[in-house]
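Every protein chain of the complex appears in place save one, which is left out.
Naming follows writing order (A and B), and every chain is counted from residue 1.
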Amino acid sequence: MVTQDYDLQLLLDILGVFVFALSGGLVAVRKGLDLVGVVVLAWVAGLGGGIMRDVLLGDTPPVGISDWRLLVPAALAGLGTFLWYRHLRSVLPLRADVRAKVIGRSVRVLDAGGLALFAVSGALKALEFQAGALAAVLLGVLTATGGGALRDVLAGQVPEVLRRELYAIPALIGATLIVVGHALDILTPLLIWGAVALVFVIRIAAVALDLNAPTALRTTGDDR
Amino acid sequence: MVTQDYDLQLLLDILGVFVFALSGGLVAVRKGLDLVGVVVLAWVAGLGGGIMRDVLLGDTPPVGISDWRLLVPAALAGLGTFLWYRHLRSVLPLRADVRAKVIGRSVRVLDAGGLALFAVSGALKALEFQAGALAAVLLGVLTATGGGALRDVLAGQVPEVLRRELYAIPALIGATLIVVGHALDILTPLLIWGAVALVFVIRIAAVALDLNAPTALRTTGDDR
Partner (left out) sequence: MVTQDYDLQLLLDILGVFVFALSGGLVAVRKGLDLVGVVVLAWVAGLGGGIMRDVLLGDTPPVGISDWRLLVPAALAGLGTFLWYRHLRSVLPLRADVRAKVIGRSVRVLDAGGLALFAVSGALKALEFQAGALAAVLLGVLTATGGGALRDVLAGQVPEVLRRELYAIPALIGATLIVVGHALDILTPLLIWGAVALVFVIRIAAVALDLNAPTALRTTGDDR
């Protein structure tokens, strides 16, 4: 039943890889990395979450290293980011702080798209592999947040998933929706795309409205 | 022979997850993370080591994402840390530096407990999966140190396992004891709990007495 959505799953994966890879490329250019570094970070961000998912499901080798339909979009996104950024600088000479803000916002929007696509695709693939409802929800969240976390750790940033705005919650909602839809046998393409849209909207709203989960205490950095 | 200790293994795992998750939650509140960040870091610290162990053993999906008996303690520990910390601040208004010291010590004691429980449980599970004596010892050490290392990397700290006090050594001793006990066919619950206690005591003694392995040279930070 889930398997007949194989093409849909692939489409979700390709789109997710592409937008996450763009986010990885942007983080890399902002850090001043070279062309190879940009492509590597695009690859890590785009494919990392899916590779973790496949390893945890025991589906080896993961599609993220064996399927050219996922690898090409990731490489193109990295290359595209690099060339576009270089071009942009000459046609649109922004001030450094404005440019930083524009890139920061672009990363977050792309990241929100990847989060939405991967939360859904991760849960779908886990269900296909009979992983159980709980594991399917968690694998959705991990697929959605894993690539971005790896991108941030490699780039020396605290991962987005640990920062203050709602990030894991929308992924959790989306993955849960898929698992519930599967249990009720109502997992239509419409519901699937609806779940993607919902995750994206919640995440964007969280960023735009600066919605945060509560904190226990604000400390001034690492006071260990 | 090992498999009949299944319930014992599960108990070790649940306790280990719980105390490591508490340590993750505490690191997260100290970093000023929000409720979601606290639960995520509790989950990473509590379940990360076991997930690595299961992936390396080929036991997928890992129990750390599929067994609610491990996931619920991790979530409760994260939630509990958050609420307790918030409450503590109002009933016991400590000075920031005192509070930091109290938390730092609590993290280390909890971490020592998780180290002890996971070194033993990791070696036991590896033996159950026929992984060989050497692999069983190393998987014990990895299970014991992996979750904490992941916690520290995500939180932007140098992992405890690389810091100066004896950390990996007690785990190595505990896992070796289990593997030797298994080879001699004397692996009773008493020996198992004795190994847990021994690891805990050595680690706590190392922290309390500031026992360190020798260093080759102290340099002033990263002088690359």
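Rule of thumb we're sticking to: contacts are C-beta pairs under 8 Å (C-beta built on N, C-alpha and C of every residue); 3 or more make two chains touch, one makes a residue touch a chain.
Predicted model only: the values in this text are computed from it and were never measured.
Contact with the chain that does not appear here is found for just one residue of A:49, A:62 or A:174, A:62.
For subunit B, the residues in touch with the chain missing from this view are 55-58, 126, 129, 131-132, 134-135, 138-139, 142, 149, 153, 158-159, 161-164, 166-169, 212-220, 222-224. Listed by residue number, the positions of subunit A touching the unshown chain are 28-38, 40-41, 51, 55, 58, 60-62, 65-66, 68, 71, 81-82, 85-86, 89, 96-97, 100, 103-104, 153-157.
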